[in-house]
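Here is the structure we will look at, set down as structure tokens.
The complex is shown incomplete by one protein chain, all other protein chains being positioned as in the whole.
Just so it is clear, A and B label the chains in written order, and each chain counts residues from 1 on its own.
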Amino acid sequence: MADIALAHADARRTAPLPGAVDRRIEKSAPLTRFVLRLPEESLTAAGAALGLDFTAPINRAVTSGDRTALRLGPDEWLVLAPATDAAIPGGLAAGLAGRLFSLVDVSHRQTGIRLAGPHAAAMINAVCPLDLGLAAFPVGMATRTIFAKADIVLWRTSPASFHLEIWRSFAPYVAALLHEIGREYPD
Amino acid sequence: MTQTYRLATGGLIDRSRTVPFTFDGKAMTGHAGDTLASALLANGVHLVGRSFKYHRPRGIVSAGAEEPNALVGVGRDEGHYTPNLRATQVELYHGLRAESQNRMPSLERDVGSITDRLWRFFPAGFYYKTFMWPKGAWTKFFEPRIRAIAGLGRSPAAPDAARYAQIYAHCDVLVIGAGPAGLSAALTAAETGARVIICDEQAQFGGALLAEPGKSAWLAEQRARLAGFANITMLPRTIAFGYFPHNMIGLAQDLTDHQGEASDDAPRGRLWQVRARQVITATGAIERPLVFPDNDRPGIMLADAARTYVERYAVKPGNRAVVFTAHDDAYRAAVSLHRAGVAIAAIVDLRESPAGPGLDAARTAGLPVRTHATIIGTEGNLRVAAVSVATIGETKSERIACDLVLMSGGFTPSVHLFSQSRGKLAFDPALDAFIPGTPAEPTIAAGAAAGCQSLEAAIASGRAAGLSATGQAVAAPVAETGAAGFLGEVPHGRDPASVRAFVDFQNDVTAKDITLALSEGFRSIEHVKRYTTTGMATDQGKTSNMNALGIVSKSLGVAIPSIGTTTFRMPYTPIPFGYFAGYARGELVEPVRETPIHAWAAEHGAVFEDVSLWKRARYFPRGAETMHDAVARECAAVRAGVGLFDASTLGKIEITGPDAAEFLNRMYVNAWTKLKPGRLRYGILLREDGFIIDDGVVGRIADDRFHVTTTTGGAARVLNMMEDYLQTEFTDLKVWLTSTTEQYAVIAVQGPRARAVIAPLVEDADISAAAMPHMSVVECRVAGVPARLFRVSFTGELGFEINVPADYGRAVWEAVAQAGQAHGIVPYGTETMHVLRAEKGYIIVGQETDGTATPDDVGLTWAIGKAKPDFVGKRALARTALASQTDRKQLVGLLTADPAEVLEEGAHLVADPAQAVPMTMLGHVTSSYWSAALNRSIALAMVRNGRARIGQTLHVPLPGRSVAVTLTDPVFYDPEGARLDG
Partner (left out) sequence: MLLIPCPYCGERPEIEFSYGGEAHVVRAPANATDAEWTAFLYQRSNARGSYAERWRHAHGCGRFFNARRNTVTDFFEQTYKIGEVPA
């Protein structure tokens, strides 16, 4: 059915979080997402290919332009970019020819939400056991962790705002829980 | 009543705010700042409960968390009712409704008190000894009746209507207790810039100083300093109830209980899980009762508690008091009460020649002191009326009328939390008490909890703890000061068998019960505790443990340190369950996972079932269809035309890397090296013990890229298992694993017309039978979006599974549904899927298999790559025990003699239904359905040596009858597999 072009398909995407959630809980725009695995010997070349510093330490985000890479494991990055950025697979393939790497598209696997406000850290700490003090969890830190009964990626984008990446079927649960927790924290 | 026992001046209560409340329906008033206990005492009420076993009238004993008697139920209705609250901790609020417990019909006239008159027949261990016969009578007859009589609070009859909050917090120093030591510790630590949390169970910080009017200026200054530190979090009304490993402390913070009948919109309380680098336990000390005959009458209370009621709450706990002590502190209480207008009839001191400033002050005030004396008995029914005082060793006694008895056996440091942290206690002979010794966690005890009895020592030890907790040098060790008191049963010269001197008020354990246990041969304090139940009530023996130890020590002639203590357990005080449930209630109890197509299914009337956390459409009833009708219709549609099924919940793992095929070789039983890109294979995964743990179709997308599917429930388990082998065992392989379960929506189109339906939607691929045979995969576009199109069948029919990025799932599903309209496409659910696969004899892992099935057991030996040198489970399949076992359960089909009979899944199979019970079981039914295609019932079963029994008849015994079944091949429908090609 050639009359349904991919460009039109974006309008037909069904997000796992329909509607507004809470004024402090904002759905992120559609993103392109990749799980990128790089052995040590590929870090520099991959960095040159995508314009991102893959030598930054674990549990840190590096951003360049619209692209961000969250180093979630010693050899694992979650690469986030606008949905319109289609150059990542090709760029990596060209830049890493002959070198080992693994790239898996997970754009639709998860959904992003942004939580901002003076009580953002407390709201997350309601059910997340990490120390979210700025000394222990500074701006730019990003890690997988536990949010009640969901596994999330937590990335601090400013002292009072966080970006959460959640597997899509867990997103309504996380959003509803944040909304419930938010009742205690009128901003 | 009008607060006739309220003093005109003094105290921390707000006389301008009168607070009405009811107790057992009786209207009374108190003031803001009162506890329920102080307000009751202000109204002259001491009798607040009946005891657990004997239903003895009991009164308020303490002014704090250690209260054993004054347990009340509080709440406006069943949804807000909390039983077993200590009246001494309940802050009074406007309209508070409290009721006493364990009495019927009323506190004053309680029918259960018959047990008190029969007390000689209820010794320790009475229930164990008495209700052993006849067999079964305990659970059916005795226990329910005894429980109705012996008990404390009742459970609320409605669900908890309140909301509860939770939070995880971290700090450098957590100070538990905001008395003089805790305040000093927190301030000292905060001066270094450390993150400090200080909590206290009471509404106001100050601890014991709240009952010291002379120290109010110092206290105010400390509080003001606390407020000046941004790095201090102050948590009043917060009980530290549990000390968990690695310095995690559980706190329960009351948020709205004290505000009265608040809206449920605001949470009632918050559970804090605090991870602290250092903990300082400044939890104070608890005064010990004295164990003398009939020491449990209402009006008999701890001396320091009585002083607290006078000084903090401006309440006179009685008019005429006898003070019975073995510790100097009670003299302070006597003087305080004397100044408040309570007549001190006598101060009875067990000690031969006490001395000190307390005694001097009492003598200066003209209070009568009798030393080397004891109380040998008390009188009074619902309130103490008199005591009999005798010189120790003499029988002649003096009767002294009174309505109040103060008692003090000295102070027991509150080492509960320290002990919960597994720190070793040390016995201090000077204090006759256990104090914190060697810690197991980074924890420091300070103040009275460490044995410091004077204010100066407490403040100094708090400061030292604050320094030490922040890594600073402590100038000089803090000298612990204080005096011992008395442990055990006081001398009274009466026949020990004829008196009851209570040790544990809440569980009604007397000194005689403990000596009886010892005489019956119990020696370990843990055994004595369990036999007598001393210290096993909800107060965990806060006021009783040391006296019980004293009795054991004296009876056995063994020093207390050699006896040891019983184990302190969390919670320090009972905490409502709601704190632990937190947000996990109702829809938030756990995640509900929905597929991208869920909303469409819901809109089209699907009935859902839970599969792990997922909601899956089970069937799509039309009109008034039953499940049976709907499933029969859906099955027929798939077999004759085409059906549409949401398979999105299947687990998916992307396996990439140059060694991906070799990794699969080592994980799965199958051989993968020769699988060409674009082809699929059914894979079986074993555990190392050779039993099937998962299965699924695996597609080779490229030389170095596989698309693996798992069962819905096994997705996380399989990925974890694969990561385990990859990271720890097969570390030579260049392979990476990524979960793609939620990346794809999976739309199964099954049935002879499946190709005709999807063909117009597919771009960039030739899906003709020749170009795309069964078990192949192609990357293409479907309905305009990128897809991995599998030609695969779990129905036996021609079938496709369209994997598309999840956000497009619904749109593609709708496109397929629309394209299928002309072909009569029907959406079907998991129930139909189950029937269709059972007709084909396809197993479901977890239904046909139960964790003890090998590939051979379920007829899948063909899948094993026999030339492979190794794979997970290979060695196990070769084990001698397995090879020599000739009667393993094997997968077979069953056909009932009556085709209309649909067997129960789980039913057993026997050779002879007439044999005696217990019968010899030969197997069990694993799947059983009505087959529309065959117009009869079918079943799958695991039967001992089943393949050799095919053709034989076995029986399914049922209540009152049995069903004959014939064993068949498990493939019921299209055994040649011709339909796979449409």
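FYI, contacts are C-beta pairs under 8 Å (C-beta built on N, C-alpha and C of every residue); 3 or more make two chains touch, one makes a residue touch a chain.
Remember, it's a predicted structure, so these values are computed and weren't measured experimentally.
The residue from B:Asp689, B:Asp856 or B:Asp969 that touches the chain not shown here is B:Asp689. Of the candidate positions A:Thr32, A:Asn59 or A:Ser169, contact with the hidden chain is made by A:Asn59. Across B:Gln727, B:Gln885, B:Asn935 or B:Thr953, the single residue that touches the chain missing here is B:Gln727. Within the complete assembly, residues 168, 244-248, 273, 275, 422, 440, 688-689, 720, 723-724, 727-729, 731, 869-870, 874-876, 878-880 of subunit B touch the chain that is not shown.
One chain is missing from the display, and on subunit A it is touched by residues 58-59, 72-74, 76, 129-130, 143-146, 151.
Here is the rule we go by: only the chains that are shown with their structure count from here on.
As a whole-number value, the distance joining the C-alpha centres of subunit A and subunit B reads 33 Å.
Put simply, subunit A touches subunit B in their complex at residues 1-6, 8-9, 12-16, 30, 35, 37, 39, 100, 102-110, 122, 125-131, 133, 136, 148-150, 167-170, 172-173, 176-177, 180-181, 183-184. Chain contact summary for the complex, subunit B toward subunit A: residues 163, 165-170, 195, 265-267, 273, 275, 582-584, 587-588, 590-596, 599, 613-614, 654, 656-658, 734, 736, 738-744, 760-761, 763, 781, 783-786, 805-811, 815, 819.
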